[in-house]
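So that we are looking at the same thing, I have put the structure below in structure tokens.
Left out: one protein chain. Kept in place: all the others.
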Amino acid sequence: MPRSSLLAFLCLAVFINACLAQTDQFPWSWGFQGSEARQQHRFHSPKACRLENLRAQEAARRIDAEAGCTEIWDQNNEEFQCAGVNMVRHTIRPRGLLLPGFTNAPKLIFVVQGTGIRGVAMPGCPETYQTDLRRSQSAGSFRDEHQKIRQFREGDLLVVPAGVSHWMYNRGQSDLILIVFVDTRNVANQIDPFARKFYLAGRPEMMERGAREAEGRSRSVSTGEKSGNMFSGFADEFLEEAFQVDSGLVRRLKGEDDERDRIVLVDEDFDVLMPERDDQERSRGRYIESESENGFEETVCTLRLKHNIGRSEHADVFNPRGGRISTANFHNLPFLRQVRLSAERGVLYSNAMSAPHYTVNAHTLAYATRGSARVQVVDNFGQSVFDGEVREGQVLMIPQNFVVMTRASDRGFEWIAFKTNDNAITNLLAGRVSQMRLLPVGVLSNMYRISREEAQRLKYGQPEMRVFSPGRSQGRRE
Amino acid sequence: MPRSSLLAFLCLAVFINACLAQTDQFPWSWGFQGSEARQQHRFHSPKACRLENLRAQEAARRIDAEAGCTEIWDQNNEEFQCAGVNMVRHTIRPRGLLLPGFTNAPKLIFVVQGTGIRGVAMPGCPETYQTDLRRSQSAGSFRDEHQKIRQFREGDLLVVPAGVSHWMYNRGQSDLILIVFVDTRNVANQIDPFARKFYLAGRPEMMERGAREAEGRSRSVSTGEKSGNMFSGFADEFLEEAFQVDSGLVRRLKGEDDERDRIVLVDEDFDVLMPERDDQERSRGRYIESESENGFEETVCTLRLKHNIGRSEHADVFNPRGGRISTANFHNLPFLRQVRLSAERGVLYSNAMSAPHYTVNAHTLAYATRGSARVQVVDNFGQSVFDGEVREGQVLMIPQNFVVMTRASDRGFEWIAFKTNDNAITNLLAGRVSQMRLLPVGVLSNMYRISREEAQRLKYGQPEMRVFSPGRSQGRRE
Partner (left out) sequence: MPRSSLLAFLCLAVFINACLAQTDQFPWSWGFQGSEARQQHRFHSPKACRLENLRAQEAARRIDAEAGCTEIWDQNNEEFQCAGVNMVRHTIRPRGLLLPGFTNAPKLIFVVQGTGIRGVAMPGCPETYQTDLRRSQSAGSFRDEHQKIRQFREGDLLVVPAGVSHWMYNRGQSDLILIVFVDTRNVANQIDPFARKFYLAGRPEMMERGAREAEGRSRSVSTGEKSGNMFSGFADEFLEEAFQVDSGLVRRLKGEDDERDRIVLVDEDFDVLMPERDDQERSRGRYIESESENGFEETVCTLRLKHNIGRSEHADVFNPRGGRISTANFHNLPFLRQVRLSAERGVLYSNAMSAPHYTVNAHTLAYATRGSARVQVVDNFGQSVFDGEVREGQVLMIPQNFVVMTRASDRGFEWIAFKTNDNAITNLLAGRVSQMRLLPVGVLSNMYRISREEAQRLKYGQPEMRVFSPGRSQGRRE
């Protein structure tokens, strides 16, 4: 009996202890507070940002490679510089391999089209990941050990931490189209607000013109100048000794005479080493992608680095007549907490409209994946800083707290929006669950000099939420 | 028996587990370490700060409104720019309403005088807060749903997170005077080190001249230029469709022809919607402000956003002949952890002196609420960077680690000091609990080339702490 009492006491003590511990932590693990307290760790622009004239921007330059092409946005425009963000689009043809490399800032990649595999060399996993090569045909009894290989497909959002190298390969039948968002003002980047890509192989054309030019160097860097990979600058004898290989192999390592640029065509039997080719038939590869959702089995080396936000069944907001919005944030993709980023996938049907809103705690870099829309953005002076069309392939940067409204064209509008906070919070200004609903009718009537009845109309007139169906306007003048 | 043993083992395992977990965390939840490790996330000035000549500054400009006025400090002076802070003072006449709006940086508000109510539209609480409208007279059976309404009174410190809109209303009989501290270099602000205020209504005069001018735009912004609210810049048809209202209401929404500026006079029956008018009779409104201090019942939507530091019974340091100091930091107002700020309320009686001290981990922006004092500030070169009077209505920025001494005038001195750390640490240099007491006498005698007896006098001569009584000087020469 006394023993049971002791047990009971102990248990209770532990229970209370645990509860208190949780209470103590909740500001760090829940919604709004978490976002304020833990996750907003980014640099802002040291100078005043000029944000009176935002522009929908297309890729500024295209670099062709053996098995695809890379299009880059100008890193030096005012909006991108202010927000500290950048964008790149890769088109990888079937059997194309994007060479391994890493960047001094974290990246999010949205798979616009296609399917593929990739390797992410996560540090903290120094032991190689073993893959069962039962289906290997050529290598006989040799068993290659290498890092985990990860599959991805259209609609996936992929994470790449700063300083971590990764490669991507198109194993599908169609072109693989990837939109890469780089967060150059992320705290993970300790150098300066410019992206620097380090390649492990090849001799890709320089793409960081911005950074170089901003350095104001007298030596001009002409567009198209070939760069080197991270081994190119070392002395041959250093590399020979380090790798214990001969000078011929060192020349290959340094990428001399390599004209394929960053996306190379892979020879026929490359795929032999990749198990589970038939992933299209299965929803998840058994050996490749046994990513457990069970917290107990997951370790740092098996953490999920992707989340599908393309499919409508995953939508957070869904209006059958208006469209849908899906979000990837630290709640459904915990690794985003590490890179302090999130993303939103949106679809507006023909002529549908998204509610006026602003993002409380993040900048937004939106890329139009399909269709077009008329977008309006308003700043703190109540002035329009953007009013125009945004079409497929264009990017618009919407600064933190700036208010935005979007109406899809007849063709509809689809976008992927990257946000500089792993728990970006959207405040709606009209419709259900909006700021207007939070205000007492008495405050509304006085702030807008309207009657109490008008205030009620303003507050309750729009019954839909976030995505508004088209054609319900009662006062539309067009 | 074996079952009990298993139980005991389990319990013990859990207990140890929990203890270890706590140990692992303690650097993040206790005093000094917490401040170093978790809470100091702010930008510093990218350029060298010129801090040899600090100035006590008064408001630079005054903007009159229908029911009060707003005075602003120059955002572009060297000290404010270096520290990334700004200050605004609102004077709201009885029945005056400060229009709802939000800023891209967190704010602290000290209630210098008066009493009022406010609404804070906390995101993460999308469900409206229901208020019991039993006393409503006009609306009949209509029950309005809106956000929580919060009361405040003289001596309260109020928190406003970045990007969160709030309104304030003077329900008292005298003017409501508010001092607003804006932390523009806070990490919550991702744009640039300038405050941008977004209004939901009205057409207030531009107050962010600094930011605009710093942008070096050719288009001149004349003082007094009217701005717009966040709806002003949108097309009418967008707003009509979004709110499902007619064009007349949209014009009201956009604030056209609204000359009342940001503080408007409310019509007679505004208060009808506010329950518990008789708060002066009660210490806490039952329905309005049932803010639980009990962690188990609190949720994100009921978190306390205020703390009273005006009353002497809350003082952290109290010297009946010298004065008192009260502090609001994350210990007594946990929400400060979210905005990484704290505040100190000080009162020095006639001719009393505060101990020489510096703030280890924060800048200080001090506003004199009453009386005057002679203040001296010394930099790292041992040079005086401020030596002068600070009077009621003036602001002095004291940089991190700079040493300060204050002696109240005959009239005494009262101030509110805002600090850029939610756990700002003050190191005292004289008196009880000071740095001198930490040093061995042997070190003191050698560092100052004095005898051991003199070192003891230096160390133990001043028996008071933080606030020194007047007139005890033995060597005073004046």
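Order of writing sets the labels: A and B. Residues in every chain begin at 1.
The rule is short, and it goes like this: contacts are C-beta pairs under 8 Å (C-beta built on N, C-alpha and C of every residue); 3 or more make two chains touch, one makes a residue touch a chain.
Predicted model, so just to flag it, every value in this text is computed and none were measured.
Per the touch definition above, the residue from A:93, A:196 or A:370 contacting the chain not shown is A:196. Residue A:266 is the one among A:59, A:266 or A:465 that touches the chain not shown. Remark: the omitted chain is touched by one listed residue; of A:68, A:94, A:114 or A:161 this is A:161. Seen from subunit B, the chain kept out of the figure touches residues 3-4, 7, 10-11, 13-14, 17-21, 23-24, 27, 30-33, 36-37, 40-52, 82-83, 353, 355-356, 358-363, 376, 378-385, 387, 399-401, 403, 405, 407, 420, 425, 427, 429-431, 433, 435-443, 445-450, 452, 454, 457-458, 461-462, 468, 472-478. Not every partner is drawn; the one left out touches subunit A at residues 4, 7-8, 11-12, 14-15, 18, 21-22, 25, 29, 41, 43, 45-47, 97, 99-100, 102, 104, 106, 119, 121-124, 126-129, 138-139, 144-147, 149, 161-165, 167, 169, 187-194, 196-203, 206, 208, 211, 214-215, 217, 227-247, 249-250, 252-255, 258, 264, 266-267, 269-274, 295-296, 300, 303, 334-335, 337-340.
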